[in-house]
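First comes the structure, then the notes that go with it.
Only one protein chain is missing from this complex, and each of the others stays in its spot.
Chain lettering (A and B) follows the sequence in which the chains are written, and residue indices restart at 1 in each chain.
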Amino acid sequence: MPEVAIAGFAQAPNVRETQGTTNGVEMLVPIFADVFARTGLSKRDIGFWCSGSSDYLAGRAFSFVSAVDAIGAFPPIHESHVEMDAAWALYEAWLKIRMGEVETALVYGFGKSSAGQLRRILALQLDPYVVTPLWPDSISIAGIQARLGLEAGLWSEKDLAEIAARSRADAAANPAAQVSGAVDVAELLDTPYVADPLRAHDIAPVTDGAAVIILSNVERARDIVEHPAVLTGIEHRVDSPVLGARDLTRSPSTEAAAAALDLDGVELAELHAPFTHQELILRSALGLGENVRINPSGGALTANPMFSAGLARIGEAASRIHSGEARKAVAHATSGPALQQNLVAVLEAR
Amino acid sequence: MKQLAAVLGTGQTHHRARRTDVSMPGLLREAIDRAMADAQVEWADIDAVVLGKAPDLFEGVMMPELFLADAIGATGKPLLRVHTAGSVGGSTALIATALVQSGVHRRVLTVAFEKQSESNAMWGLSIMPPFHMPVGAGAGGYFAPHVRSYIRRSGAPEHVGAMVAAKDRRNGALNPYAHLQQPDITVESVQASQMLWDPIRYDETCPSSDGACAMVLGDEAAGDAVPGGAAWIHATAMRTEPTTFAGRDQVNPQAGREAAAALWAEAGITDPLSEVDVAEIYVPFSWFEPMWLENLGFVPEGEGWKVTEAGDTALGGRLPVNPSGGVLSSNPIGASGMLRFSEAAKQVMGRAGDYQVDGARTALGHAYGGGSQYFSMWLVGSEKPA
Partner (left out) sequence: MAVSAPEILSAPLNVGFDYTRSTGPVLGHFVNALRERRVEGIRGSDGRVHAPPVEYDPVTAEALTEFVPVAEEGTVVSWSWCAEPLDSQPLSRPFAWALIRLDGADTSMLHAVDAGSPEKIHSGQRVRIRWADETVGHIRDIAYFLPVDAEDTTPTSEPPPVAERADGAPVSVVITPIHLKYMHTASLEESRYLRGLAEGKLIGQRCPACHKVYIPPRGACPTDGVPTTDEVELPDTGTVTTFCIVNVPFLGQRLKPPYVAAYILLDGADIAFQHLVLGCDAAEVRMGMRVRASWKPREKWWTSLENISHFEPTGEPDADFETYAHHL
């Protein structure tokens, strides 16, 4: 089975509101051009296309169909779609290359969160009989999870503010970041609660964005980039949806995915944590030591484009392997409320 | 490099206009429990779950695989959710197949469903964004003009559509799970039914159904252990093209032709009409049977209607098409593609009951979606591929 590598990555500017449409075409066309330019490939070189997006984000049934215009899908293409973060579309593409069906794949994700009221829309991910009819919003649920950890002594409000401050400072070096800058932890702690116990800095921004990754088998990747980022392992698991029936301060699905992977020697981690406390849950679940650099890109707290944020974590980790900055990295993506479903990918330089 | 994969067992629900006797989890479990019993597996044997369904708006649940995780036995396991419009049931099966063919998992549960009575399918398919001209009249209104084009291009006589409808509904009467059971329907009664979107009549139109379909796929060792023989997956293919573009052939889309060509090539089939014993193809409006027979390469362009008219696609004919009753008899949109794939598997496993095609050894499962732009298909056989 051939090894699969990441040969290219590009992302749209992460903004509060794109002028483009909910079908993503305006965000995708430039980044397809960008990733093709970087890799020297064209659409004819792509064996399989796979995307991640959500109809409910767009308010349109079949909203992913129009996105295909961005590809120029004629002659016909080998293509599929998941209604999940595009990190899972990457998983599907990885399978196709592993089994030799194709040599290259292009994976993309997109979402225009600003089109609707995201907090409200996400209530539709919950149990439709006994939870959604109450319309709990995503931030309130995260707040409940955060308080459990605060009261158990697993983290403090200061720990959370430090994560926010570090993320924003790191994001200053990321041209795609939406939020960035130097902030003082004490100043952050002095701001009012948005959803007690969460303050504004604990919560990812609402972001419109898109991302694209080109995968290929390792041989091809070597022609494209000097240090291909090889996917040496990729696992994903899901937890029970019943929020009141599991310990929300842990992420068993992340732990299970990690247990199936070799994370020894990981130097940096791009974790898809839209809330500060969730970074701590994930660190613990992945068993990452103090010396592992977390979210050098700034992470989801500085840009959280729904349905491409997880893919972007993989792309950001891969970029640092491409640049020679790291030799082994882990990237993570999440789906659902309170870290219900998680994907973990290990990337290594070859 | 691709490892062998097989269908170990299948299951489906009783498809009805409104399954008000069950919740969504209950609907899925009816199909899943039957599939796991048919495959003789327990939950501990399942390595991963792949769920497919059409737009979330039909049920008003966003990403339902999340709330369904416990019910479909996915908690603690890998779970994927595929959405490729109407072809989704088929593409879901193909992703599940890839999980086995790539050697990642040994046994995978795959399930597709729609409980569209919770809203209204026509409403869901007709929502217009602002600035658009509201001409659309659901799926039937979308496809009827292209059916007209086919009739014009091919010179097919008008009764061909009614022949397909009568055949598929009579077949459905042999299928205890089918939504519509019409053993006494005739070509004449179809032709007398109300015209809905000229040239498509009421009896030539698929119903709106609640239903689910599930399969358990396994690797070579698991396939070898199936009593009576597994359905071995010989070939798979999927292709996409844009919904509309200048000069697009809406009647005989290139994406469908290329998917079929890739399928026959992988399966080593050069004359599908002779070498395939039975076909379950996605026919939601009667005329799609002759159209897809051409698109799939069974016959040259323009000749599909002759095969239908000659009775070749009836049970007992040279290429029975949709012996299960097809989409014309049951159409839970997200599940219909998987029903085609699983009915093909049942044929080569000898498990198709009253609509079993004698001696069926190779069978095609086909699905399409969107504006006839997404195509997914597989070929299964009672023997392992050479």
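Observations on the structure shown:
Definition applied: a contact is a pair of C-beta atoms (placed from the backbone, for glycine too) under 8 Å apart; a residue touches a chain by one contact, two chains touch by 3 or more.
Only a predicted model underlies this, so the values are computations on that prediction, with no experimental measurement involved.
Remark: the omitted chain is touched by one listed residue; of A:6, A:50 or A:121 this is A:121. When the missing chain is restored to the complex, the residue among A:69, A:162, A:267 or A:325 that touches it is A:69. Against the chain not displayed here, chain A makes contact via residues 16-17, 19-23, 25-26, 29, 32, 43, 56, 58-60, 66, 68-74, 114-117, 119-121, 124, 128-137, 139-148, 151, 193-198, 240, 242-246, 248. Listed here are the chain B residues that touch the chain not shown: 18-26, 29, 43, 57, 59-60, 70-73, 75, 117-120, 122-123, 126-127, 129-138, 140-141, 144-149, 152-153, 194-200, 242-251.
In this section, only the chains that are shown with their structure count from here on.
Listed in rising order, the residues of chain B touching chain A in the complex are 1-3, 23-24, 55-63, 65-70, 74-85, 91, 94-95, 98-99, 101-104, 124-125, 127, 129, 238-243, 245, 248, 253-255, 258-259, 370-371, 373. Residues of chain A that touch chain B in their complex: 1-2, 49, 54-56, 60-62, 64-66, 68-69, 73-84, 88, 91-92, 95-96, 98-101, 121-122, 124-129, 132, 235-242, 252-253, 256, 335-337, 340-341.
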